[in-house]
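Since the structure comes first, as C-alpha coordinates, the remarks are kept for the end.
Removed: one protein chain of the complex. Kept in place: all other protein chains.
By written order: A and B. Residues from 1 in each chain.
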Amino acid sequence: MCRQAIQRLAAYPSPPSPCLGARRLVAAVRCTEWATGGKVSARRFGSQRQLVMVEPSPTAGVAVLKLKNPPVNSLSLEFLTELNINLEKLENDKTFRGIIITSDCPRIFSAGLDLKELCGKNPAHYTEYYKALQNLWLRLYLSNLVLISAINGSCIAAGCLISLACDYRILADNPKYVIGMNETRLGLVAPFWFKDNLVNTIGHRASERALQLGLLFPPAEALQVGIVDKVVPEDQVQSTALSVMAQWLAVQDHARHLTKNMMRKSTADLLVKQRDADIQNFISFLSRDSIQKSLQMYLAKLTQNKG
Amino acid sequence: MCRQAIQRLAAYPSPPSPCLGARRLVAAVRCTEWATGGKVSARRFGSQRQLVMVEPSPTAGVAVLKLKNPPVNSLSLEFLTELNINLEKLENDKTFRGIIITSDCPRIFSAGLDLKELCGKNPAHYTEYYKALQNLWLRLYLSNLVLISAINGSCIAAGCLISLACDYRILADNPKYVIGMNETRLGLVAPFWFKDNLVNTIGHRASERALQLGLLFPPAEALQVGIVDKVVPEDQVQSTALSVMAQWLAVQDHARHLTKNMMRKSTADLLVKQRDADIQNFISFLSRDSIQKSLQMYLAKLTQNKG
Partner (left out) sequence: MCRQAIQRLAAYPSPPSPCLGARRLVAAVRCTEWATGGKVSARRFGSQRQLVMVEPSPTAGVAVLKLKNPPVNSLSLEFLTELNINLEKLENDKTFRGIIITSDCPRIFSAGLDLKELCGKNPAHYTEYYKALQNLWLRLYLSNLVLISAINGSCIAAGCLISLACDYRILADNPKYVIGMNETRLGLVAPFWFKDNLVNTIGHRASERALQLGLLFPPAEALQVGIVDKVVPEDQVQSTALSVMAQWLAVQDHARHLTKNMMRKSTADLLVKQRDADIQNFISFLSRDSIQKSLQMYLAKLTQNKG
(Lines give C-alpha, C1' and ligand atoms only; values in the text may rest on other atoms or scores of the structure.)
Protein backbone atom coordinates (compact mmCIF):
# COMPACT_ATOMS: atom_id res chain seq x y z
CA MET A 1 0.00 0.00 0.00
CA CYS A 2 2.89 2.33 0.76
CA ARG A 3 5.94 2.88 -1.32
CA GLN A 4 7.98 3.46 1.72
CA ALA A 5 7.22 2.43 5.23
CA ILE A 6 9.11 4.57 7.65
CA GLN A 7 8.60 4.34 11.32
CA ARG A 8 7.83 7.74 12.71
CA LEU A 9 8.42 7.36 16.36
CA ALA A 10 7.37 10.05 18.71
CA ALA A 11 8.60 11.36 22.03
CA TYR A 12 5.41 10.21 23.61
CA PRO A 13 5.87 7.80 26.49
CA SER A 14 3.32 6.77 29.04
CA PRO A 15 4.26 8.57 32.24
CA PRO A 16 4.16 6.59 35.47
CA SER A 17 1.65 8.81 37.19
CA PRO A 18 -1.86 8.16 35.93
CA CYS A 19 -3.01 11.56 37.17
CA LEU A 20 -1.02 13.13 34.40
CA GLY A 21 -3.73 11.95 32.06
CA ALA A 22 -1.26 10.77 29.46
CA ARG A 23 -1.46 7.55 27.55
CA ARG A 24 0.63 5.76 25.02
CA LEU A 25 0.15 6.35 21.37
CA VAL A 26 1.36 3.27 19.61
CA ALA A 27 3.61 4.39 16.84
CA ALA A 28 2.38 3.20 13.50
CA VAL A 29 3.83 2.73 10.09
CA ARG A 30 3.70 5.90 8.10
CA CYS A 31 2.57 5.80 4.50
CA THR A 32 3.98 8.59 2.45
CA GLU A 33 1.73 10.65 0.26
CA TRP A 34 3.70 9.90 -2.88
CA ALA A 35 1.53 6.93 -3.70
CA THR A 36 -1.78 8.51 -2.98
CA GLY A 37 -1.30 12.03 -4.27
CA GLY A 38 -4.51 13.98 -3.97
CA LYS A 39 -5.48 17.00 -1.87
CA VAL A 40 -3.02 19.13 -3.76
CA SER A 41 -5.80 21.40 -4.91
CA ALA A 42 -6.25 22.90 -1.47
CA ARG A 43 -2.57 23.68 -1.02
CA ARG A 44 -1.03 27.00 -1.88
CA PHE A 45 2.49 26.10 -0.89
CA GLY A 46 4.14 22.91 0.27
CA SER A 47 6.52 20.21 -0.84
CA GLN A 48 5.75 17.21 -2.98
CA ARG A 49 5.25 15.07 0.07
CA GLN A 50 2.52 17.23 1.52
CA LEU A 51 3.73 17.06 5.12
CA VAL A 52 2.43 20.58 5.49
CA MET A 53 -0.84 21.70 3.96
CA VAL A 54 -1.64 25.36 3.62
CA GLU A 55 -5.28 26.13 2.98
CA PRO A 56 -7.24 29.35 2.79
CA SER A 57 -9.64 30.13 5.64
CA PRO A 58 -13.05 31.81 5.58
CA THR A 59 -11.33 34.95 6.85
CA ALA A 60 -9.46 37.04 4.31
CA GLY A 61 -5.73 37.18 4.98
CA VAL A 62 -5.77 34.10 7.20
CA ALA A 63 -4.20 30.79 6.20
CA VAL A 64 -4.75 27.45 7.88
CA LEU A 65 -1.53 25.47 8.15
CA LYS A 66 -2.16 21.78 8.73
CA LEU A 67 0.48 19.48 10.15
CA LYS A 68 0.28 16.26 8.18
CA ASN A 69 3.02 13.84 9.07
CA PRO A 70 1.05 10.77 10.18
CA PRO A 71 0.63 9.08 12.44
CA VAL A 72 1.71 11.56 15.14
CA ASN A 73 3.23 14.58 13.39
CA SER A 74 6.65 13.75 14.77
CA LEU A 75 9.13 16.40 13.70
CA SER A 76 11.41 14.71 11.21
CA LEU A 77 14.08 16.77 9.47
CA GLU A 78 11.98 16.74 6.33
CA PHE A 79 8.91 17.91 8.21
CA LEU A 80 10.84 20.69 10.00
CA THR A 81 12.26 21.81 6.66
CA GLU A 82 8.83 21.93 5.06
CA LEU A 83 7.44 23.84 8.01
CA ASN A 84 10.22 26.40 7.77
CA ILE A 85 9.76 26.81 4.02
CA ASN A 86 6.00 27.22 4.28
CA LEU A 87 6.20 29.64 7.18
CA GLU A 88 8.78 31.73 5.38
CA LYS A 89 6.58 31.89 2.29
CA LEU A 90 3.56 32.96 4.33
CA GLU A 91 5.62 35.52 6.25
CA ASN A 92 6.76 37.10 2.99
CA ASP A 93 3.38 36.96 1.26
CA LYS A 94 1.78 40.32 1.94
CA THR A 95 -1.70 38.90 1.42
CA PHE A 96 -1.47 37.08 4.76
CA ARG A 97 -1.85 38.61 8.22
CA GLY A 98 -2.44 35.49 10.30
CA ILE A 99 -2.02 31.71 10.40
CA ILE A 100 -4.03 29.11 12.25
CA ILE A 101 -1.81 26.11 12.94
CA THR A 102 -3.63 22.83 13.41
CA SER A 103 -3.20 19.11 12.85
CA ASP A 104 -4.41 16.92 10.05
CA CYS A 105 -3.72 13.78 12.11
CA PRO A 106 -6.50 12.51 14.37
CA ARG A 107 -6.03 12.89 18.12
CA ILE A 108 -2.55 14.41 17.96
CA PHE A 109 -1.31 17.92 17.29
CA SER A 110 2.32 16.86 17.37
CA ALA A 111 4.26 14.31 19.40
CA GLY A 112 7.48 16.33 19.22
CA LEU A 113 10.91 15.47 17.90
CA ASP A 114 11.38 12.43 15.72
CA LEU A 115 13.62 10.27 17.89
CA LYS A 116 14.94 8.46 14.85
CA GLU A 117 16.69 11.69 13.90
CA LEU A 118 18.49 11.65 17.25
CA CYS A 119 19.68 8.09 17.24
CA GLY A 120 22.69 6.48 15.57
CA LYS A 121 23.33 9.42 13.27
CA ASN A 122 26.50 11.49 12.93
CA PRO A 123 27.17 14.94 14.42
CA ALA A 124 26.66 16.66 11.06
CA HIS A 125 23.15 15.24 10.91
CA TYR A 126 22.37 16.24 14.49
CA THR A 127 23.62 19.74 13.73
CA GLU A 128 21.44 20.08 10.65
CA TYR A 129 18.44 18.73 12.50
CA TYR A 130 18.87 20.92 15.56
CA LYS A 131 19.47 24.03 13.46
CA ALA A 132 16.18 23.39 11.67
CA LEU A 133 14.48 23.21 15.06
CA GLN A 134 16.12 26.45 16.25
CA ASN A 135 15.07 28.11 13.00
CA LEU A 136 11.51 26.94 13.37
CA TRP A 137 11.20 28.36 16.88
CA LEU A 138 12.81 31.70 16.05
CA ARG A 139 10.62 32.03 12.98
CA LEU A 140 7.43 31.27 14.92
CA TYR A 141 8.29 33.19 18.09
CA LEU A 142 9.15 36.41 16.28
CA SER A 143 6.67 36.10 13.43
CA ASN A 144 4.96 39.31 12.35
CA LEU A 145 1.88 37.26 11.51
CA VAL A 146 -0.74 36.49 14.14
CA LEU A 147 -0.24 32.82 14.96
CA ILE A 148 -3.00 30.86 16.64
CA SER A 149 -2.72 27.21 17.60
CA ALA A 150 -5.91 25.22 17.11
CA ILE A 151 -4.79 22.25 19.20
CA ASN A 152 -6.99 19.36 18.14
CA GLY A 153 -5.03 16.59 19.81
CA SER A 154 -2.15 15.87 22.15
CA CYS A 155 0.63 18.39 21.98
CA ILE A 156 3.90 17.08 23.32
CA ALA A 157 7.46 18.33 23.89
CA ALA A 158 8.64 20.15 20.75
CA GLY A 159 5.04 19.93 19.53
CA CYS A 160 4.10 21.92 22.60
CA LEU A 161 6.90 24.36 21.78
CA ILE A 162 5.29 25.09 18.42
CA SER A 163 2.06 26.07 20.14
CA LEU A 164 3.86 28.08 22.86
CA ALA A 165 5.56 30.15 20.18
CA CYS A 166 2.15 31.19 18.84
CA ASP A 167 0.17 34.19 20.06
CA TYR A 168 -2.79 32.19 21.33
CA ARG A 169 -3.59 28.56 22.11
CA ILE A 170 -7.00 26.87 21.92
CA LEU A 171 -7.22 23.26 23.11
CA ALA A 172 -9.99 20.80 22.31
CA ASP A 173 -11.79 19.72 25.47
CA ASN A 174 -11.07 16.04 25.22
CA PRO A 175 -9.67 14.44 28.39
CA LYS A 176 -7.51 12.17 26.23
CA TYR A 177 -5.60 15.15 24.88
CA VAL A 178 -2.62 16.35 26.88
CA ILE A 179 -0.17 19.16 26.44
CA GLY A 180 3.25 19.71 27.95
CA MET A 181 6.98 19.15 27.79
CA ASN A 182 7.82 15.64 28.91
CA GLU A 183 11.47 15.49 27.92
CA THR A 184 12.66 14.29 31.35
CA ARG A 185 10.42 11.23 31.00
CA LEU A 186 12.76 10.03 28.26
CA GLY A 187 15.88 11.01 30.12
CA LEU A 188 16.21 14.14 27.96
CA VAL A 189 16.49 17.80 28.90
CA ALA A 190 14.54 20.52 27.12
CA PRO A 191 16.77 23.19 25.54
CA PHE A 192 16.94 26.44 27.52
CA TRP A 193 14.81 28.28 24.96
CA PHE A 194 11.98 25.75 25.39
CA LYS A 195 12.24 26.65 29.07
CA ASP A 196 12.33 30.39 28.38
CA ASN A 197 9.22 30.17 26.21
CA LEU A 198 7.44 28.12 28.86
CA VAL A 199 8.45 30.47 31.69
CA ASN A 200 7.17 33.44 29.66
CA THR A 201 3.87 31.60 29.31
CA ILE A 202 3.14 29.95 32.68
CA GLY A 203 5.69 31.60 34.97
CA HIS A 204 8.81 30.35 36.74
CA ARG A 205 7.36 28.16 39.48
CA ALA A 206 4.90 26.27 37.31
CA SER A 207 7.65 25.74 34.70
CA GLU A 208 10.06 24.42 37.29
CA ARG A 209 7.61 21.74 38.33
CA ALA A 210 6.26 20.99 34.85
CA LEU A 211 9.69 20.61 33.24
CA GLN A 212 11.27 18.55 36.01
CA LEU A 213 8.33 16.16 36.25
CA GLY A 214 7.72 16.17 32.50
CA LEU A 215 4.06 16.95 33.17
CA LEU A 216 1.44 16.50 30.46
CA PHE A 217 -1.69 18.49 31.30
CA PRO A 218 -5.21 17.42 30.32
CA PRO A 219 -7.47 20.31 29.21
CA ALA A 220 -8.79 21.56 32.57
CA GLU A 221 -5.34 21.56 34.15
CA ALA A 222 -3.79 23.05 31.02
CA LEU A 223 -6.17 25.98 31.22
CA GLN A 224 -5.58 26.45 34.93
CA VAL A 225 -1.79 26.48 34.66
CA GLY A 226 -2.05 28.77 31.63
CA ILE A 227 -0.28 26.61 29.06
CA VAL A 228 -3.36 27.14 26.87
CA ASP A 229 -5.59 30.22 26.74
CA LYS A 230 -8.91 28.58 26.02
CA VAL A 231 -10.50 25.13 26.11
CA VAL A 232 -13.51 24.55 23.87
CA PRO A 233 -15.53 21.53 22.66
CA GLU A 234 -13.63 19.65 19.99
CA ASP A 235 -15.97 20.68 17.18
CA GLN A 236 -15.52 24.37 18.03
CA VAL A 237 -11.74 24.54 17.94
CA GLN A 238 -11.53 25.85 14.38
CA SER A 239 -14.40 28.33 14.67
CA THR A 240 -13.01 29.65 17.94
CA ALA A 241 -9.61 30.04 16.31
CA LEU A 242 -11.23 32.16 13.61
CA SER A 243 -13.08 34.40 16.04
CA VAL A 244 -9.98 34.88 18.21
CA MET A 245 -8.04 35.65 15.03
CA ALA A 246 -10.58 38.35 14.19
CA GLN A 247 -9.90 39.99 17.55
CA TRP A 248 -6.15 40.04 16.90
CA LEU A 249 -6.57 41.30 13.34
CA ALA A 250 -8.64 44.22 14.62
CA VAL A 251 -5.34 45.74 15.75
CA GLN A 252 -3.15 47.58 13.24
CA ASP A 253 -0.37 45.28 12.12
CA HIS A 254 2.48 47.74 12.53
CA ALA A 255 1.77 48.64 16.16
CA ARG A 256 1.15 44.98 16.98
CA HIS A 257 4.43 43.86 15.36
CA LEU A 258 6.44 46.39 17.31
CA THR A 259 4.69 45.48 20.55
CA LYS A 260 5.19 41.75 19.98
CA ASN A 261 8.84 42.33 19.21
CA MET A 262 9.21 44.39 22.39
CA MET A 263 7.76 41.51 24.41
CA ARG A 264 9.76 38.71 22.78
CA LYS A 265 13.00 39.94 21.28
CA SER A 266 15.10 39.73 24.45
CA THR A 267 14.06 36.09 24.93
CA ALA A 268 14.77 35.19 21.30
CA ASP A 269 18.12 36.98 21.50
CA LEU A 270 19.23 34.63 24.26
CA LEU A 271 19.22 31.89 21.63
CA VAL A 272 20.42 34.02 18.72
CA LYS A 273 23.49 35.08 20.69
CA GLN A 274 24.55 31.53 21.47
CA ARG A 275 23.21 29.35 18.73
CA ASP A 276 26.50 27.56 18.13
CA ALA A 277 27.15 26.87 21.80
CA ASP A 278 23.60 25.59 22.06
CA ILE A 279 24.17 23.23 19.12
CA GLN A 280 27.42 21.95 20.61
CA ASN A 281 25.72 21.40 23.93
CA PHE A 282 22.92 19.45 22.26
CA ILE A 283 25.29 17.26 20.26
CA SER A 284 27.53 16.50 23.18
CA PHE A 285 24.54 15.56 25.34
CA LEU A 286 23.04 13.44 22.60
CA SER A 287 26.31 11.69 21.85
CA ARG A 288 26.67 10.27 25.34
CA ASP A 289 26.53 6.50 25.38
CA SER A 290 23.90 6.50 28.09
CA ILE A 291 21.60 8.79 26.13
CA GLN A 292 22.03 6.87 22.87
CA LYS A 293 21.41 3.59 24.68
CA SER A 294 18.31 4.96 26.35
CA LEU A 295 16.89 6.30 23.07
CA GLN A 296 17.59 3.03 21.27
CA MET A 297 15.85 1.04 23.98
CA TYR A 298 12.89 3.36 23.78
CA LEU A 299 12.71 3.06 19.99
CA ALA A 300 13.00 -0.71 20.17
CA LYS A 301 10.16 -0.80 22.65
CA LEU A 302 7.97 1.28 20.39
CA THR A 303 8.78 -0.97 17.43
CA GLN A 304 7.98 -4.13 19.44
CA ASN A 305 4.67 -2.66 20.55
CA LYS A 306 3.69 -2.34 16.95
CA GLY A 307 4.58 -6.04 16.58
CA MET B 1 -18.13 80.66 30.91
CA CYS B 2 -14.53 79.72 30.19
CA ARG B 3 -11.68 82.05 29.41
CA GLN B 4 -10.05 79.48 27.26
CA ALA B 5 -11.59 76.53 25.58
CA ILE B 6 -8.94 74.00 24.85
CA GLN B 7 -9.71 70.61 23.50
CA ARG B 8 -8.22 67.98 25.72
CA LEU B 9 -8.28 64.92 23.59
CA ALA B 10 -7.56 61.62 25.16
CA ALA B 11 -6.09 58.35 23.99
CA TYR B 12 -9.41 56.71 24.52
CA PRO B 13 -10.87 55.07 21.43
CA SER B 14 -13.70 52.63 21.30
CA PRO B 15 -12.11 49.25 20.60
CA PRO B 16 -13.76 47.05 17.99
CA SER B 17 -14.46 44.14 20.29
CA PRO B 18 -17.44 44.80 22.53
CA CYS B 19 -16.28 42.17 25.01
CA LEU B 20 -13.47 44.50 26.02
CA GLY B 21 -16.05 46.51 27.85
CA ALA B 22 -14.68 49.80 26.64
CA ARG B 23 -16.73 52.68 25.37
CA ARG B 24 -16.03 56.02 23.88
CA LEU B 25 -15.73 59.07 26.06
CA VAL B 26 -16.67 62.02 23.94
CA ALA B 27 -14.00 64.62 24.49
CA ALA B 28 -15.46 67.84 25.78
CA VAL B 29 -14.37 71.40 26.00
CA ARG B 30 -12.20 72.01 29.01
CA CYS B 31 -12.82 75.05 31.15
CA THR B 32 -9.73 76.24 32.92
CA GLU B 33 -9.88 77.06 36.58
CA TRP B 34 -8.51 80.59 36.12
CA ALA B 35 -11.97 82.06 35.83
CA THR B 36 -13.56 80.24 38.71
CA GLY B 37 -10.77 80.21 41.28
CA GLY B 38 -12.02 78.62 44.49
CA LYS B 39 -11.08 75.42 46.32
CA VAL B 40 -7.64 76.84 46.99
CA SER B 41 -8.15 76.50 50.70
CA ALA B 42 -7.91 72.73 50.53
CA ARG B 43 -4.67 72.78 48.58
CA ARG B 44 -1.26 72.60 50.19
CA PHE B 45 0.69 72.71 46.96
CA GLY B 46 -0.20 73.17 43.34
CA SER B 47 0.01 75.63 40.51
CA GLN B 48 -2.28 78.52 39.86
CA ARG B 49 -4.30 76.42 37.45
CA GLN B 50 -5.16 73.79 40.00
CA LEU B 51 -4.66 70.83 37.71
CA VAL B 52 -3.48 68.92 40.76
CA MET B 53 -5.15 69.29 44.13
CA VAL B 54 -3.43 68.09 47.25
CA GLU B 55 -5.67 67.71 50.26
CA PRO B 56 -5.13 66.33 53.73
CA SER B 57 -6.73 63.00 54.57
CA PRO B 58 -8.31 61.77 57.82
CA THR B 59 -5.11 59.80 58.43
CA ALA B 60 -2.11 61.70 59.74
CA GLY B 61 0.78 61.76 57.30
CA VAL B 62 -1.39 60.86 54.32
CA ALA B 63 -2.19 63.29 51.49
CA VAL B 64 -4.87 62.87 48.86
CA LEU B 65 -3.69 63.97 45.44
CA LYS B 66 -6.55 64.67 43.06
CA LEU B 67 -6.10 64.73 39.30
CA LYS B 68 -8.12 67.65 38.01
CA ASN B 69 -7.63 68.26 34.34
CA PRO B 70 -11.20 68.00 32.99
CA PRO B 71 -12.78 66.47 31.21
CA VAL B 72 -10.66 63.30 31.13
CA ASN B 73 -7.40 64.09 32.97
CA SER B 74 -5.42 63.79 29.78
CA LEU B 75 -1.74 64.28 30.49
CA SER B 76 -0.80 67.60 28.95
CA LEU B 77 2.70 68.93 29.44
CA GLU B 78 1.36 71.41 31.96
CA PHE B 79 -0.43 68.65 33.87
CA LEU B 80 2.64 66.41 33.86
CA THR B 81 4.75 69.28 35.11
CA GLU B 82 2.33 70.05 37.92
CA LEU B 83 2.20 66.40 38.89
CA ASN B 84 5.98 66.22 39.05
CA ILE B 85 6.23 69.38 41.13
CA ASN B 86 3.58 68.29 43.58
CA LEU B 87 4.99 64.80 43.94
CA GLU B 88 8.47 66.17 44.54
CA LYS B 89 7.18 68.49 47.23
CA LEU B 90 5.32 65.68 48.97
CA GLU B 91 8.33 63.39 48.70
CA ASN B 92 10.53 65.98 50.40
CA ASP B 93 8.00 66.95 53.05
CA LYS B 94 8.81 64.79 56.06
CA THR B 95 5.29 65.12 57.43
CA PHE B 96 4.00 62.81 54.69
CA ARG B 97 4.37 59.03 54.59
CA GLY B 98 1.76 58.17 51.97
CA ILE B 99 -0.32 59.54 49.10
CA ILE B 100 -3.68 58.43 47.80
CA ILE B 101 -3.94 59.32 44.11
CA THR B 102 -7.46 59.74 42.78
CA SER B 103 -9.43 61.69 40.21
CA ASP B 104 -11.49 64.82 40.59
CA CYS B 105 -13.14 64.23 37.19
CA PRO B 106 -16.27 62.10 37.09
CA ARG B 107 -16.03 58.64 35.55
CA ILE B 108 -12.39 58.91 34.54
CA PHE B 109 -9.15 58.46 36.44
CA SER B 110 -7.03 59.48 33.47
CA ALA B 111 -7.34 58.93 29.73
CA GLY B 112 -3.57 58.98 29.25
CA LEU B 113 -1.36 61.15 27.09
CA ASP B 114 -2.73 64.34 25.59
CA LEU B 115 -2.56 63.58 21.87
CA LYS B 116 -2.41 67.28 21.06
CA GLU B 117 1.08 67.29 22.59
CA LEU B 118 2.13 64.60 20.11
CA CYS B 119 0.78 66.14 16.96
CA GLY B 120 2.24 68.82 14.71
CA LYS B 121 4.81 69.96 17.25
CA ASN B 122 8.59 70.12 16.86
CA PRO B 123 11.15 67.61 18.20
CA ALA B 124 12.14 69.94 21.04
CA HIS B 125 8.56 69.93 22.28
CA TYR B 126 8.28 66.16 21.98
CA THR B 127 11.51 65.81 23.92
CA GLU B 128 10.35 68.06 26.74
CA TYR B 129 7.00 66.28 26.89
CA TYR B 130 8.43 62.79 26.89
CA LYS B 131 11.06 63.68 29.49
CA ALA B 132 8.30 64.90 31.79
CA LEU B 133 6.55 61.55 31.33
CA GLN B 134 9.76 59.61 32.06
CA ASN B 135 10.30 61.76 35.15
CA LEU B 136 6.79 61.15 36.38
CA TRP B 137 7.12 57.39 36.12
CA LEU B 138 10.55 57.24 37.75
CA ARG B 139 9.36 59.48 40.55
CA LEU B 140 6.26 57.38 41.20
CA TYR B 141 7.83 53.97 40.71
CA LEU B 142 10.69 54.59 43.11
CA SER B 143 8.86 56.84 45.57
CA ASN B 144 9.66 56.31 49.23
CA LEU B 145 6.08 57.23 50.05
CA VAL B 146 3.33 54.63 50.07
CA LEU B 147 1.32 55.32 46.92
CA ILE B 148 -2.20 53.99 46.60
CA SER B 149 -4.40 54.49 43.55
CA ALA B 150 -8.06 55.05 44.31
CA ILE B 151 -9.28 54.47 40.77
CA ASN B 152 -12.70 56.07 40.57
CA GLY B 153 -13.10 55.95 36.79
CA SER B 154 -11.55 54.63 33.60
CA CYS B 155 -7.79 54.40 33.69
CA ILE B 156 -6.24 54.30 30.25
CA ALA B 157 -2.76 53.99 28.73
CA ALA B 158 -0.41 56.41 30.52
CA GLY B 159 -3.20 56.90 33.07
CA CYS B 160 -2.95 53.19 33.75
CA LEU B 161 0.83 53.59 34.04
CA ILE B 162 0.36 56.07 36.89
CA SER B 163 -1.66 53.52 38.82
CA LEU B 164 0.73 50.66 37.99
CA ALA B 165 3.60 52.67 39.46
CA CYS B 166 1.77 52.84 42.79
CA ASP B 167 2.02 50.26 45.56
CA TYR B 168 -1.64 49.27 45.49
CA ARG B 169 -4.63 49.74 43.17
CA ILE B 170 -8.30 49.89 44.18
CA LEU B 171 -10.86 50.08 41.37
CA ALA B 172 -14.48 51.19 41.69
CA ASP B 173 -16.84 48.35 40.79
CA ASN B 174 -18.58 50.07 37.92
CA PRO B 175 -18.82 48.04 34.70
CA LYS B 176 -18.38 51.24 32.71
CA TYR B 177 -14.91 51.75 34.10
CA VAL B 178 -12.06 50.06 32.31
CA ILE B 179 -8.33 49.88 32.92
CA GLY B 180 -5.49 48.97 30.61
CA MET B 181 -2.97 50.04 28.03
CA ASN B 182 -4.65 50.47 24.65
CA GLU B 183 -1.82 52.13 22.71
CA THR B 184 -1.99 49.67 19.80
CA ARG B 185 -5.62 50.67 19.20
CA LEU B 186 -4.32 54.05 18.07
CA GLY B 187 -1.45 52.60 16.10
CA LEU B 188 0.97 53.48 18.89
CA VAL B 189 3.40 51.34 20.85
CA ALA B 190 3.77 51.59 24.61
CA PRO B 191 7.33 52.48 25.70
CA PHE B 192 9.33 49.53 27.03
CA TRP B 193 9.09 50.75 30.63
CA PHE B 194 5.27 50.75 30.44
CA LYS B 195 5.70 47.14 29.41
CA ASP B 196 8.19 46.40 32.19
CA ASN B 197 5.86 47.86 34.82
CA LEU B 198 2.95 45.86 33.43
CA VAL B 199 4.96 42.62 33.29
CA ASN B 200 6.03 43.14 36.91
CA THR B 201 2.36 43.49 37.81
CA ILE B 202 0.45 40.89 35.78
CA GLY B 203 3.23 38.68 34.41
CA HIS B 204 4.67 38.13 30.96
CA ARG B 205 1.93 36.16 29.25
CA ALA B 206 -0.97 38.37 30.31
CA SER B 207 1.07 41.45 29.34
CA GLU B 208 1.86 40.06 25.92
CA ARG B 209 -1.82 39.62 25.17
CA ALA B 210 -3.03 42.81 26.86
CA LEU B 211 -0.47 45.06 25.18
CA GLN B 212 -0.79 43.59 21.69
CA LEU B 213 -4.59 43.69 21.75
CA GLY B 214 -4.71 46.99 23.63
CA LEU B 215 -7.09 45.38 26.14
CA LEU B 216 -9.15 47.51 28.51
CA PHE B 217 -10.38 45.43 31.43
CA PRO B 218 -13.67 46.03 33.24
CA PRO B 219 -13.49 45.56 37.03
CA ALA B 220 -14.02 41.80 37.35
CA GLU B 221 -11.52 41.01 34.60
CA ALA B 222 -9.10 43.62 35.93
CA LEU B 223 -9.08 41.90 39.30
CA GLN B 224 -8.69 38.47 37.78
CA VAL B 225 -5.72 39.42 35.61
CA GLY B 226 -4.18 41.28 38.56
CA ILE B 227 -3.96 44.75 37.03
CA VAL B 228 -5.78 45.98 40.16
CA ASP B 229 -5.54 44.55 43.67
CA LYS B 230 -9.07 45.17 44.86
CA VAL B 231 -12.48 46.03 43.43
CA VAL B 232 -14.97 47.71 45.79
CA PRO B 233 -18.30 49.55 45.42
CA GLU B 234 -17.79 53.02 44.08
CA ASP B 235 -18.65 54.76 47.34
CA GLN B 236 -16.08 52.73 49.25
CA VAL B 237 -13.05 53.46 47.09
CA GLN B 238 -11.71 56.26 49.29
CA SER B 239 -12.38 54.54 52.62
CA THR B 240 -10.80 51.33 51.34
CA ALA B 241 -7.77 53.32 50.21
CA LEU B 242 -7.42 54.70 53.73
CA SER B 243 -7.67 51.31 55.39
CA VAL B 244 -5.18 49.75 52.97
CA MET B 245 -2.90 52.73 53.59
CA ALA B 246 -3.07 52.02 57.33
CA GLN B 247 -1.83 48.49 56.67
CA TRP B 248 1.14 49.78 54.67
CA LEU B 249 1.96 52.48 57.23
CA ALA B 250 2.10 49.86 59.96
CA VAL B 251 5.47 48.89 58.54
CA GLN B 252 8.56 50.93 59.46
CA ASP B 253 9.36 53.32 56.63
CA HIS B 254 13.06 52.58 56.44
CA ALA B 255 12.74 48.83 56.03
CA ARG B 256 9.88 49.30 53.58
CA HIS B 257 11.84 51.81 51.46
CA LEU B 258 14.82 49.49 51.18
CA THR B 259 12.59 46.54 50.32
CA LYS B 260 10.67 48.51 47.70
CA ASN B 261 13.91 49.70 46.18
CA MET B 262 15.22 46.13 46.09
CA MET B 263 12.09 45.07 44.19
CA ARG B 264 12.00 47.95 41.70
CA LYS B 265 15.42 49.49 41.17
CA SER B 266 16.60 47.09 38.47
CA THR B 267 13.46 47.78 36.42
CA ALA B 268 13.77 51.56 36.82
CA ASP B 269 17.47 51.35 35.93
CA LEU B 270 16.57 49.92 32.53
CA LEU B 271 15.08 53.30 31.72
CA VAL B 272 17.61 55.41 33.62
CA LYS B 273 20.46 53.81 31.69
CA GLN B 274 18.98 54.61 28.29
CA ARG B 275 16.82 57.67 28.73
CA ASP B 276 18.28 59.48 25.75
CA ALA B 277 17.99 56.53 23.40
CA ASP B 278 14.43 56.06 24.58
CA ILE B 279 13.65 59.71 23.80
CA GLN B 280 15.20 59.46 20.34
CA ASN B 281 13.22 56.32 19.67
CA PHE B 282 10.01 58.02 20.71
CA ILE B 283 10.62 61.10 18.58
CA SER B 284 11.60 59.14 15.51
CA PHE B 285 8.50 56.95 15.82
CA LEU B 286 6.26 59.94 16.40
CA SER B 287 7.74 61.90 13.51
CA ARG B 288 6.79 59.32 10.92
CA ASP B 289 4.30 60.62 8.42
CA SER B 290 2.04 57.62 8.91
CA ILE B 291 1.88 58.14 12.68
CA GLN B 292 1.29 61.89 12.42
CA LYS B 293 -1.41 61.33 9.82
CA SER B 294 -3.08 58.69 11.98
CA LEU B 295 -3.03 60.93 15.07
CA GLN B 296 -4.39 63.90 13.15
CA MET B 297 -7.23 61.83 11.75
CA TYR B 298 -8.02 60.60 15.22
CA LEU B 299 -8.01 64.12 16.65
CA ALA B 300 -10.18 65.40 13.81
CA LYS B 301 -12.64 62.60 14.48
CA LEU B 302 -12.82 63.49 18.16
CA THR B 303 -13.37 67.17 17.33
CA GLN B 304 -16.13 66.29 14.87
CA ASN B 305 -17.83 64.12 17.46
CA LYS B 306 -18.10 67.11 19.71
CA GLY B 307 -19.83 68.90 16.85
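FYI, a contact is a pair of C-beta atoms (placed from the backbone, for glycine too) under 8 Å apart; a residue touches a chain by one contact, two chains touch by 3 or more.
Because the structure is a prediction, the values reported are computed rather than measured.
The omitted chain makes contact with just one of the residues B:Phe217, B:Trp248, B:Phe282 or B:Tyr298: B:Trp248.
For the chain missing from the display, the contacting residue among B:Leu51, B:Val178, B:Ile202 or B:Ala241 is B:Ile202, taking the whole complex into account. The omitted chain makes contact with chain B at the following residues, 167-168, 199-203, 226, 229, 247-248, 250-252, 254-256, 258-260, 262-264.
Interface residues of chain A facing the missing partner chain: 15-17, 183-190, 192, 195, 203-205, 207-209, 211-214, 290.
Note that in this section only the chains that are shown with their structure count from here on.
Superposing chain A on chain B by their CA atoms means rotating through 120 degrees, a value rounded to the nearest 5. Taking the mean of the C-alpha atoms as each chain's centre, chain A and chain B sit 41 Å apart.
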